[in-house]
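Shown here: the complex without one of its protein chains, the others still in place.
By written order: A, B and C. Residues from 1 in each chain.
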Amino acid sequence: MSDVAFRIPLVVLSDIGRVISLMFIGAGLLWILVRSLRAKEVDRRIVFLFIFIAVAAPILFPITFQERATLIVRRLFDKVESLPAGSRVLLAFDFDPAMAPEVQPMADAISRHCLTKGHKVVFMTLWATGQALLTQSLERVVKGEFPEKLDGVDYINLGFKAGNENVLNIIVTDFRMMFPTDVNGVPLDSTSIFDDIRSCKDLDLIISMGGGKPGIKEWVLYVGDRVNVPLGAGVAAVVAPQLYPYYPKQLLGLLGGVKGAAEYESELVRQYPHLEERGTPGLRMMGPQTLAHMVIMAFIVIGNISYFISRRRERKR
Amino acid sequence: MKRQIPIIITFLIGMIMIFSFFIPPLEGLEQTCSLFFDVIAVFAFFLGGGNLMRIHLNKLRRRKKDWGFSIVTLGGFFIMLAAGLLKIGNPGGIAASPTTEGSLLQEIFTYVFLPLQSTMYALLAFFVASASYRAFRAKNREATILLIAAFVILLGRTPFGMMLTAWIPESFSVLQVPNLAIWIMNSPNLAGQRAIMIGIGLGVISMSLRLILGIERTYLGDESV
Amino acid sequence: MGFWDVFGIWLASALTIGIISFLYRDNIFYKACEAIFIGTSAGYWFIILYWDNLYRKFWTQATDPTNPEWYVPWFGFVLGVLILTRLFNKIGWLSRWPLAFIVGAVAGLYMMIYFVSNAMVQVSSTIMPVFTGSWVDIIANTTVVLGTFCGLVYFFFSKAHTGVFGGAARVGIWFLMITFGASFGYTVMSRMSLMIGRIDFLFGTWLGMIR
Partner (left out) sequence: MLSFPVTGQVIDTVKAVPDSELVVVAPVTSLIAADHKYDDGKMIDLSWVPSIDDRLVEGNVMGYKVYRIEGDSEPETIAELAPGSNAYNDQSVERGKLYSYFVSALSSNAETPSIRTAPIQPQREWLNIELINVLIMALVLGGAVIYFIETARRGKKLFVRKIAGLEAVDDAIGRATEMGRPILFIPGILDMDDVQTLAALTILGRITRVIADYDTKIFMPVSRSLVMTAGRETIKASYQAAGRPDAYSDDMVTYITDEQFGYVAAVDGIMVRERPATVFLLGAFFAESLILAETGNSVGAIQIAGTARPAQLPFFIAACDFTLIGEELFAASAYLSGEPKQMGSLKGQDVGKAIAMAAILIGVLTATIGEAWNVEWIQHITTGLRDIFSTR
């Protein structure tokens, strides 16, 4: 068994608050276990208290758990990883502020990954409300973290164009017809990144991140199915089940909700440890979720132990 | 007479609605019915709101237990009524939508109503935990199946699900816990949902017919039951 | 931030804590929150009903001279007035008419809607070939068909659950139990998000403790 396969969740214990809260949860669960071994039921208020601490502690003192990517996420990660430097990747930010908490972390992680690998990235959005988010994350991730990358050479921001799936319908044959210039008014012909991109067919990978309409379905129907370019997606958790049927034929991979983002971030950090300090919001947001799920599972186990013990005692009588 | 007319009304309207499904010229009936319903609902509120006031005024008058809170309830009720009917503080004046940003109604909504609503909703997190502690116990075969299904799904949502089963080779990757969780959601869960939905569809037919044919008439206050 | 913004946040936090305190036990703060909630929300919904249903939907249509069917909404108005007859003992029985109307309309309408979208659609989408694709697909298809079939056996009222029939019904219950367990486990995450939102508000927006 390799050392990766069974890696115990890496809990970075740097803060005293973290230690105390985790110790409290651990000791508390132990105490409850002992009580249930004596077949004593736990008051529901204690359950409430535990779940509150399990959720609040990781928010106050960031606690993260290392994830291992599932196949559906890893296939997308591996694709970005295996493309040669200089490949052309299109990232569509098809989401609005309401979806941003779930989708922004994956958008950041994927952008970071592409730029680290030296891919040439084309950014665009089909959502009017996504324009501002796109600009912000370019400022933060691209310009902030990769100052050496040049606009128009290593990446380009096409911005927003109205028309929903019609935009896709057109860029599938010709980008310039829909986007004569980039978001800043620079003609595409004068940028070197678009030297050899005429339509979507000339891209090596397309990743759409969103969860509404227009979104992944439109990209699949209007672009993915028509040209032979691998298509990946990142969506809000509620939408993910509706998109599973497209995987693996029409969708190369799919990140669902914060969990998908956290898995991607984990793989990214494992491959490029220096990226960890840039932030892993997905992993951070999964902290309270994971701890809460664990506490609930622990309570289920404890509940069953106390149930079996009390039943055995009754039988003995 | 008193008893017969409502039953005849139910029968006629019910039959018309059933057949309107197949008769295109009756397409618009559904909207008309829902308009009627909306209007009736407003009038019914005069009864409901009146009842609310009566109960709390009674509590106040008789100084029943917790009568102080009745003042709060009535106060909140009347403030909202005044704010909404007179559109107090509404930047758009009396013609604007009552929920315009900046109006007193909307301010109270944002700072009083919303936090109460979302906190009440958030209590669910606590109850989900206490319910699973109590309910997921292997008391019999059915309960054990329930417990296992829930546990697999829960595990699949944490990093441990993948860590524990990462050794399973790719050709059997469906057995890895997160994939198994997806499989459970897509197959047995789907089957159960379908059976429930088909049953509901048939149950509604039978109940609707009982109502329309006047066999079921308890709701009408029919004394003969 | 202005005074009213700060005041609003403190008020919202107080109400949040008041509701949460119910988890420990019923108390005076919860009672106060409850009273505020009932009063304001009943008022709020009446305002919405009044302006949206009575004014926008009814009044504007019923008094629009260009509307050739302006008289239709008035029938609804009459039904609405009839419901108020409950206040008078002698003619109170008239209030059953609008109720009878609603029951008839709802029963007739939903009978068809539920039948088509619940029963017919689900049956037709279960009719599918079982032995196609990989072994994973075959198992999945068989599971769906078997589960749906046995689930229906469970709901059968006319036969006691004994013998082979009882066995199938048993399998049906198992499928229902998987369905319930799985849906329960699946929703935990979204429920926790709600709590995360409130904790964020308390510790972040209110106390400013989150970095």
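Going forward, contacts are C-beta pairs under 8 Å (C-beta built on N, C-alpha and C of every residue); 3 or more make two chains touch, one makes a residue touch a chain.
Quick caveat, the model's predicted, so the values are computed rather than measured.
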item	value
Which displayed chains the unshown chain touches	A, B, C
Hidden-chain contact residue, picked from the options C:Trp51, C:Phe180 or C:Phe201	C:Phe180
Which residue of A:Arg226, A:Arg270 or A:Arg311 touches the chain not shown here	A:Arg226
Residues of chain B in contact with the chain not shown	18, 21-25, 27-28, 34, 37, 40-41, 44-49, 51-52, 55, 113, 116-117, 120-121, 123-124, 127-128, 130-132, 134-136, 146, 193, 196-211, 213, 215-216, 218-225
Positions on chain C where the hidden chain makes contact	19, 22, 25-26, 30-31, 33-34, 37-38, 41-42, 44-46, 49, 83, 86, 95-96, 99, 102-103, 106-107, 110-112, 114-117, 119-121, 123-124, 126-132, 145, 148-149, 152-153, 155-161, 176, 179-181, 183-184, 187
Chain A residues that touch the omitted chain in the full complex	44, 165-166, 169-170, 172-173, 177, 226-227
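By our rule, only the chains that are shown with their structure count from here on.
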item	value
Target chain C, source chain A, minimum contact steps	1
Pair joined by the larger number of C-beta contacts - B-C, A-B	B-C
From chain C, the most remote chain by mean C-alpha position	A
Distance between chain centroids, defined by C-alpha means - chain A, chain B (Å)	32
Where chain B and chain C are represented by their mean Cα positions, the distance between them in whole Å	2
Chain B residues counted as touching two or more neighbouring chains	125-126, 128, 132, 136, 147, 150-151, 154, 157, 185-186
Residue list for chain A, restricted to those that touch at least two other chains	48, 51-52, 55, 259, 289, 292-293, 296
Partner chain A, residues of chain B touching it in the complex	125-126, 128-130, 132-134, 136-139, 147, 150-151, 154-155, 157-160, 162-163, 166-167, 170, 173, 176, 178-179, 182, 185-186
Residues of chain C defined as touching chain B within the complex	8, 11-13, 15-16, 19-20, 22-23, 31-44, 46-51, 53-54, 57-58, 61, 72-73, 75-77, 79-81, 83-84, 86-87, 93, 96-105, 107-112, 114-120, 122-123, 125-126, 136, 139-140, 143-152, 154-155, 172-189, 191-192, 194-195, 197-198, 201
Residue numbers on chain A that touch chain C, as the complex places them	45, 48, 51-52, 55-56, 59-60, 237-238, 257, 259, 285, 288-289, 292-293, 296
